[in-house]
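For this view, one protein chain was removed and the others were kept in their places.
Up next, subunit A:
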Amino acid sequence: MTQHLLEVEGLKTEFKRGGGSVTAVAGVDFHIRKGEVLGLVGESGCGKSVTSLSIMRLLKDTPGKITGGSVRFEGTDLTKLSEKDMRRARGNDLAMIFQEPMTSLNPVLRIGLQLTEPIMLHLGYGRKKAREHAIHMLKLVGIPRAEEVIDEYPHQLSGGMRQRVMIAMAMSCNPKLLIADEPTTALDVTIQAQILDLMKRLKEEQEMGMLLITHDLGVVAEMCDRVVVMYAGRVVEEAPVQELFSNPKHPYTKGLIQSVPKLRQKVRRLESIKGNVPDLSQMPPGCKFAARCPFAMEKCVASEPELIPLAGASERKSRCWLTQDEAVEGGDRA
């Protein structure tokens, strides 16, 4: 069996709420290869951020808990690691960038201290060497006057610069997998273009795998090799990026792609998906998208389809009754 860099299988994360619990991530499967960018797409509340926090095991201070499945990184199940081993894995092998750089940087510590600490910890460098490495990283992410910036505080930098510092920090220990949760959402488009460009370049230089979480299909088209679409805590579709946009299989993916206004598209009316995302605590029994789906049948309301690999295409999966007859096995209706 070929081993992937990251293999997530049946991941399930629940949050305690009131007396009961809600399932934010309900059995998610995907994998990432070395040097590959996997996009994780979906709207607010679909569980994409919780998935990333579960992989990094950063749910400790939340009411959330991984209740099932496995996250194998180079064969090791991260969910089974001790807190100490997990801490070693974070930074060395896994790194994460968050949406809002100001909340992830400590406002009262100089940039230098925040950058050198993980370098000294994970790479075992001395103070002086760590500082040199930190300056090198700042230069690598395109920060001008890196030698001065390293002694400044986060508030002295602009949003784009802070995000660069975050990227420098995440990349400083040469992680094998970078998880980027909406890394450019808080930034202006011209700055976003700079940051995406930078991430692409660094990824290629370091042969790093990347899980890119975003709601922006433009960013997906630009950055990703493959895409996983999530809805209501489930993966509803998986496809290589070209195929996802040229031939989306799941009605939700179709709706999502058609809802986005595109430059130079010149349509008078946008397609839209009617209704709202279902409440996590009141999930319908069947397909979670059925209530909003233009193709919903009786079957869809009654029972939930499985995420099934599709025939004739590499690495395509869809969770929809309509695509079941395209499935690899059990094509009895064909």
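Following the convention adopted for this analysis, a contact is a pair of C-beta atoms (placed from the backbone, for glycine too) under 8 Å apart; a residue touches a chain by one contact, two chains touch by 3 or more; residues count from 1.
By our rule, contacts and distances are computed from a predicted model.
When the listed names "Dipeptide ABC transporter ATP-binding protein", "Phosphonate transport system permease protein", "Lactate utilization protein C" or "Transketolase" are checked against UniProt, the chain not shown comes out as "Dipeptide ABC transporter ATP-binding protein".
For the chain missing from the display, the contacting residue among A:Leu53, A:Val165 or A:Leu196 is A:Leu196, taking the whole complex into account. The residue touching the chain not shown here, chosen from A:Glu9, A:Glu43 or A:Glu117, is A:Glu43. The chain that is not drawn here is touched, among residues A:Leu115, A:Leu217 or A:Cys320, by A:Leu217.
Of the listed residues A:Asp85, A:Asp151 or A:Asp188, the one in contact with the hidden chain in the full complex is A:Asp188. Remark: the residues of subunit A touching the chain excluded from display are 43-44, 144, 158, 160-161, 188-194, 196-197, 215-222, 241-242, 245-246, 255-257, 259-265, 267-274, 276-277.
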